[in-house]
Every structure is written in structure tokens, then in C-alpha cells.
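Presenting chain A:
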Amino acid sequence: MNRIVILILFLIFTLRCQAQDGALEEYFFESGKIKVVIAVAVSIATGLFAYLFRLDKKIKDLEKNKK
Partner candidate 1 sequence: MVKNWWKIVGAVLVIYATAFSFLRPLEPGIIQTDKTELILGQNTFSVTGYNSHFVDCSSSLKGFLRVDSVRAIPITVLYIKDNVHAEFSVNIPANLDRTVLDLFLSNDRTGSIFLPAAFRVDQSKGNPAALAEYTNVAFSSGEDISFEFPFQLRIFDTIRNLNFHVPMWFTMFVLLGLSLWYSIRYLNSDKIEYDLKAASSAKVALIFCTLGLITGSIWARFAWGDWWTTDAKLNGAAVSFLLLAAYFILRKSAEDKPNKAKIAAVYNILSFFMTMALIMVLPRLTGAASLHPGEDGNPAFSSYDLDSNLRMVFYPACAGWIITGIWIYNLHYRISNLKNTQS
Partner candidate 2 sequence: MKLHRQILTLIKKDISLEYKSLESLAGIVLFLLATVYTCFLTFKKMPTAEIWNALFWIIIIFSGFNAISGSFKNEIGGKHFYLYFLVNPKALIFAKIIYNSTLMLTLSIIGLAIFALFLGTNVLEDINFLSFFIGLLLTSLGLSGILTIISAIASQLDFKGGIITVLGLPLLFPLILISQKYSAQALAGVSASGNMNLLLGLLTLNIAVITLSYVLFPYLWRQ
């Protein structure tokens, strides 16, 4: 479920970006493109947290089985 939501968000992001190239470039390019770095770091954090949630769910299932 988590993965699907992330995939859809990413797709929407991609489509939006292609629709308004100029505005996006302006947004990311001001002050030496530092926002691109933040986008990259955020996407790594998002990915790892999505994975943590999955791990959490797996452990919950295990605990349920134990009872």
C-alpha cells in the first residue's frame, strides 16, 4: 500500500514537472540549486521511512502469530 502511494506521488510529481518546465527550473535553480540537494536527501529519508513502516508491520504480524 505504502509503495503504491509513493509511486503515484512520484508519477504526479514527474507529470507536473513536465507540464511547467520553466517555473520548476526557476524554483530549483535559485541560489545555486540547493533545493535539488534537499529533494535528494528527502527522497532517501522518505524511502527509508517507508521501509521502516513495512518492517514495523511485519513485526506486528509476527507478534500476532505468537499469541
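Assume a residue touches a chain if its C-beta (ideal position, glycine included) is under 8 Å from a C-beta of that chain, and two chains touch if they have at least 3 such contacts; residues count from 1.
A quick word on the picks: all candidates are chains of the complex that A comes from, given by their letters.
Not measured: the values here are computed from a predicted model.
Here chain A touches just one chain among 1 or 2 in this complex, the one numbered 1. Residues 10, 14, 17, 25, 28-29, 31-34, 36-37, 39-41, 43-44, 47-48, 51, 55, 58-59, 61-62, 65-66 of chain A touch candidate 1 in their complex.
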